[in-house]
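Of the protein chains in this complex, all but one are displayed in their positions.
And then subunit A:
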Amino acid sequence: MTPTPGAVAVELRALRRSFGSVVALDDLDLDIAPGELVALLGPSGCGKTTALRVLSGLEEADSGQVLVGGRDITHVPPNKRSMAMVFQSYSLFPHLTAAGNIDFALSLRRVDRARRRGIIDHHLDLVGLGSHHDRFPTELSGGQQQRVALARALASNPEVLLLDEPLSALDAQVRVQLRDEIRRIQLELGTTTLFVTHDQGEALAMADRVGVMRAGRLEQISAPRDLYERPVNEFVAQFIGSTNRIHGRVSAGHVRVLGEWLPVLPGSPTEGAGVALVRPERLSVTPAVHAADERGFEGTVRQVSFLGDHARVYVTLHDDTELQAFVHSRDTHGLGLGERVLVAVDKAPVLVTA
């Protein structure tokens, strides 16, 4: 990624934060490059929102350091941090119009009154609400409110943009649309951004890198494809996407699964029995009748879930191993309930657990 001019790097160093006996952040380390969009993903209570709030200054860390552009801002109050945040719940000030909300942010940054109108127009146009200057929050839909909140955050020209599950209150269609818009705008402006979400689809689609958290620690942070295809441990593999657990034997850096030798990923045992974590799209399922000469293990279709462009096919092998595979919708003929099928696996690297 090419660094954006003027963008700053963010470093979280050994951050700890506890709430009573609950450890929300457990020596968390995170680096965000200038202009990069990093998403933090994880189950509820994993500490992702706490990390965001500590970075914003709304929460104080018990120990550790927060550095932005090389400056230590650990003890700087939130209003002096040059950050802006978009929240999960609607955070527009109800007594101000869309333009008034943005003007509020600009006045706090001491932007000259004469310049404000132009900046407000520009940012409302940027989020596609150029004609909504005088609307109060109650006159805007949820998606529009979040757009204005984004415009307000960006108008203050923050060094770091913080997004705390800004799409979760929206319906599916608006969510996808706004997700793409946020990414477009972020790329356009090059603002260093930390995005917290529990929706892995959002994280994978928007972020330059995705961090998966568990119990206050970062389990893995990688580019979306790496995270998906090369998980470092079972938790990440299970948390991102779906996996099949198939017993196999590891030998010389390969694991024998469904009659094939698959290369194993780092972090897997080097020898002996193990469980290979295989993605459903790495399995192919074909009707046994038409595939007498094809490779594969025989099984029976237990369930088929039609999901539009593809179907999720559940198969039980003869040794009672339960598998699920993604099959393109056009290839589902002959994969009815109880049909005999052949299951084969791609020779892609897999993670093996002991």
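Just so we're on the same page, a residue touches a chain if its C-beta (ideal position, glycine included) is under 8 Å from a C-beta of that chain, and two chains touch if they have at least 3 such contacts; residues count from 1.
As a working rule, contacts and distances are computed from a predicted model.
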Options "ATP synthase subunit a", "ABC transmembrane type-1 domain-containing protein", "Putative isoquinoline 1-oxidoreductase subunit beta" or "MoxR-like ATPase": UniProt name of the undisplayed chain: "ABC transmembrane type-1 domain-containing protein"
Given the contact definition stated above, which residue among A:Pro94, A:Gly118, A:Pro266 or A:Gly338 touches the chain not shown here? A:Pro94
Contact with the hidden chain, among A:Leu140, A:Ile182, A:Met206 or A:Val327, goes to A:Leu140
Which candidate, A:Ala33, A:Leu58 or A:Leu317, sits in contact with the chain we can't see? A:Leu58
Across the whole complex, the chain not displayed is touched by subunit A residues 56-58, 77-85, 87, 89-95, 104-105, 108-109, 136-144, 149, 152-153, 156, 162, 169-171, 174
